[in-house]
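As you look at this complex, bear in mind that one protein chain is not there, while each of the others sits in place.
In order of appearance the chains are A and B, and numbering begins at 1 in each one.
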Amino acid sequence: MIKQLVLIAFLLLSPLIRSQCQEDDKTEALLEKVLHINIHVRLISEDGKAKLVFKNSLPTFPGRSLFIRLTGKNIQIYIVFTPYEVQKKPDKILLLAQGQIWLSGAPDGEGTYSTFLKNIPITFGETIHFYPLGVPGSDLESRSFSIELEIQVIPYSQKQQQENTQEQDNGEDMETTE
Amino acid sequence: MLKQNNNEKKRIDKEYSILFPIIYKVSSRITGDNSISEDLCHEAFIKYYERHEPLPDIDQVKYWLIRVVKNMSLNYEKRKSREKNAINKLEKITPQYIGSADKDLLKQETKNAIQEALDKLPYKLRVVVVLKEYANLNYKAIGSILGISEGNVKVRIFRARERLEKIFKEERIYVP
Partner (left out) sequence: MCPKEEYLSAFIDGEIESPWNKKIEQHIISCQKCQKKLESLQSLQHALRKDQALDYLAPMKRVKQRIDFNLAESSFKTRYAPLTFWQRKIAIPMPALVMLSLVILILVASVSFFIGRHNNQILQASSESYGPQSVHVSIPIKDLELLLQLLNNQDFKQEVIMELPGNSEFTVIGEPIVIRENDLNHR
């Protein structure tokens, strides 16, 4: 009698167990796809000095967007980063950066608005530098800062490794010359 | 259990690869914007897959998706014109499109004359002509998607064509 009850219980529960296993497998599969987007924001003065102002590490998945906003006294920069997998290239990502730059007016009261759309092919761990306002030093007359976003895409599996080396980065000084 | 899932997945994938081009085409022609259309198609398919019961045949699915994407395109259209009005009203901001000259995958190259002409059509006329010429639907199907009579479809398509002809003449676009 007990044997039969156990058998019945097992039969009834096994779909649940199996689906729980499937769910765990799905979780694992999904976690495998997690991507960490590291974004370090620096201000670069006209003489090339860089100052780190923000450090972000944001997890996401291929196809899921991250929304970033940089706001300042006379500026708003909106950026939507969306990573996409690249067929047949498991260690490469296509990072889409879509954004807008709003600058409010000078004394004459006119503001400007511009948009950008960048397709950035990037390998895991590779560092790229994004200058939404343009490359520092290219306009000799400018006395304003340029903004740099240093970006890396790290897959979930490598993230743990990076944790260990991050301690070393914390001592970044304010006078790095690029 | 697993085998059934695989067959089902294959069927869904096949259906997707047949329908996506049509839905994307329709949406792109209505909104005039490829990247918006991509988002709208994504939303439309998700809505479909999240339904309790899939529809019995692929044509039904097609009509359903077209209806959904058409409604989304209309909402986008309305939002776009509200945004334009809002921007115009902001005294101190002059939209100056510095823009990106980057050549990339998603950004539309300079729109061709046809799409620009379509953009100039009022929404109601644009939808019928897109459904006719790019989704290849008959008047009955168009009528049922839009909830209007076949007679109304006929008149709208005709008006759309007249308008397009006028636009082509004004822009001196060569229609071979």
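The rule is short, and it goes like this: contacts are C-beta pairs under 8 Å (C-beta built on N, C-alpha and C of every residue); 3 or more make two chains touch, one makes a residue touch a chain.
The structure presented is a predicted model; accordingly, all values stated were derived computationally and were not measured.
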> Which of the displayed chains are touched by the chain that has been omitted?
Replying inline: A, B
> If the missing chain were put back, which residues of chain B would it touch?
Replying inline: 16-17, 20-21, 24-25, 28, 34, 37-38, 41-42, 45-46, 49-50, 98, 100-102, 105-106, 112, 114-115, 129, 132-134, 138-139, 150, 154-155, 157-158, 161, 164-165, 168, 175-176
>> For chain A, which positions touch the chain that isn't shown here?
In response: 20, 23, 26-27, 29-31, 33-34, 41, 43, 51-75, 84-85, 87, 97, 99, 101, 103, 112, 114, 116, 118, 120, 126-136, 138-139, 142, 144-147, 156, 159, 178
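Convention: only the chains that are shown with their structure count from here on.
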>> Report the inter-centroid distance (CA atoms only) between chain A and chain B in whole Å.
In response: 31
